[in-house]
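With one protein chain withheld, the remaining protein chains of the complex are depicted in position.
Labels A, B and C are assigned to the chains in the order they are written; within every chain, residues are numbered from 1.
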């Protein structure tokens, strides 16, 4: 592993997923209660705990509350190791009540499709009977997190077929059609804070609630990002370059994803 | 103790409370789920389990489910011994959900005042500012049991000041003003099955829902019962004499009330 | 890891209670009642409190008799062992030492009000209480028709206490608390509240809490402060630690039957004792010894390994 990690000030050899994990970790503040989920968000949570947010707590919707990394890596939150030395094991209803009560600072979700206002689709592409109709697994807890967490972080692969002018189905509401739509729709808080993609990080205008490109990952251009976005993506006037993961960060990520199941680092 | 228990066919030396316990126990069928409470109902439940209803289960509103008598007698359901070897210890909400879902066959309540339709008052006698106003402890779980159990058994001392034409306050609804009042009021099931008093057992006419005297305890006359009732109590045309507790029943009752706290048998 | 929240009980009450606040207590019903915390509230002379609890037992009666309370939201107020709460009766019937407002609930409706508070909705629904005079209080209960079936339900207004005080068997310095036995409405009362104070029989390392995550009732993020108070629930019971002091309840009933005697009771048991240590000394060691559990019934370990 050392061989593949270069010296400081030299471009590190990392995957886009590893960079996304590192960027997501930076969105977690110390002491926060985080709806963790699996895959990249779980790695981000663990990385944050090992660096700047040692007191953050993780919630899993099956009913697990953890303050430490599990003793070894796991593929689903229902692995026994995710219960070992947890702080609390309980029902889903209790976890979701904390979310609805406003106690959860940050939640992560992914999506098959997203639009310019951060609305997410994980339910179906097209409609039954239409050509190319694809049924997706559905919301799980995604819609609840998008509705009720104080802040939402979205993690997605940046592809034109996913970043669409209009999503087929709003599974997890973002800012609807912008502005104060959430309040009008009946939502009591929350909304997407950022979309961390394989190409950059999008944030949302505080007035219009439209997504704009806030930072671009090393080696990617704004034009490439725009070309992979299905709407005319606005770019910040002071767009920055996303900070690459540090050597220390990569070491932690790889410790928790030893096979590279989620970050693909062994295949890079 | 043997000295005070006479031979068969001879009037046993028992207290009215012991007779009430024995009568209440007979209302419990085997396998039933019983909202137990404390004092005489608890003794009735334990007696039923030791005789004809070995599979009955007891629920306590603090969150205890038991299938056996506690290892020793206790004064409140919050005594640690009431948890020892319980089947389940949980929250109140779960216990009450079973009740509301219709799973509880039988519940017991007492009252400070009752009227001819079995409406019970445990909240206040009179109204604030009135002469003789008395504030009582309140409903506890009584109103929930009266509203939601399949059948309700009421256990009370038979005194004219308690058996009233009209109660000051309906804490636990019986049959309202009679007939199909419960349905009209919004109640989905239940209603009093019997009132077991220190003098007799009252049951309710299936049409009018008015209480009538169904059986009289040994040594009491119907006129005495009527004289101690604040309304013109109807008497069944085939009014019977309440079965006295048997020697075996008394032995069980005294085993679970060794000091006579609830049945007063040591002071008889 | 998070900073320690352990502070002395008197300090915790000073920091977390203010005149006029709403306070949930006695949420496990007859057991685990935070008497030590309640007595400290009386000693510090807090006023105009709103007390919230299902069957709140004599701790409510004591707070009411001390004049600390303006309002009670409860299903039952009295003495679980003997019946009536005389301070409560005097306050309601005679306005002594002050008049109080009582908002009557049933046990279930109070549980639902706290569950709604815990879940962040403005109300919960039930099919209980129809036809009861309790349900006539429109501030707490309103009829609601099921939008799917047209069936009548009763909406119960959510309760969010400013502070919930729980007594637990053990917790860590951050407030992760093990609790075993029947818990009444304790979890919802904690999750509904803006702040939670734990008083505890024991403080243990977090490793100890993590050794049995299904035994954890309260997670740290609900908790503002932790006070170590052994015997902090006397005269009520603490499962696994000590029994219910039935005699104390009966003596209390006798001692508070009239105003003058009640005054002497407060002098003897609250104002005359600066803290829980003095209380325990006054109670005397023999009495404590009698309350200790004598018949252990230890649980069989289960495996949370991988």
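Observations, loosely collected:
The criterion applied here is as follows: a contact is a pair of C-beta atoms (placed from the backbone, for glycine too) under 8 Å apart; a residue touches a chain by one contact, two chains touch by 3 or more.
Just so we're clear, the structure is a prediction, and the values are computed from it rather than from any experiment.
One chain is not depicted; across the entire complex it touches A, B, C.
Of the listed positions B:43, B:65, B:170 or B:244, the one in contact with the omitted chain in the full complex is B:65. Across A:89, A:152, A:216 or A:244, the single residue that touches the chain missing here is A:89.
Although one chain is not drawn, its touching partners on chain A can still be listed: residues 60-64, 71, 74-81, 83-85, 89-93, 96, 99-100, 123, 128, 133-144, 146-148, 169-173, 176, 181-182, 185-188. The set of chain B residues touching the chain not shown comprises 31, 33, 54-55, 57, 64-65, 67-68, 70-72, 79-81, 83-90, 94, 96-98, 100-103, 148.
On the side of chain C, touch with the chain left out of the figure occurs at residues 120-127, 142-144, 146-149, 151, 153, 155, 157, 169, 178, 180-181, 208, 211-215, 239-240, 243, 293-306.
Keep this in mind: only the chains that are shown with their structure count from here on.
Taken as a graph of touching chains, this assembly forms an open line, each chain in contact only with its neighbours along the path.
Using CA-based centroids throughout, the chain positioned farthest away from chain A is B. In terms of their C-alpha centroids, the spacing between chain A and chain C amounts to 41 Å.
Here the spacing of chain B and chain C, counted between their Cα centres, is 28 Å. Touching two or more other chains at once is no residue of chain A.
Residue positions of chain C touching 2 or more other chains: 187.
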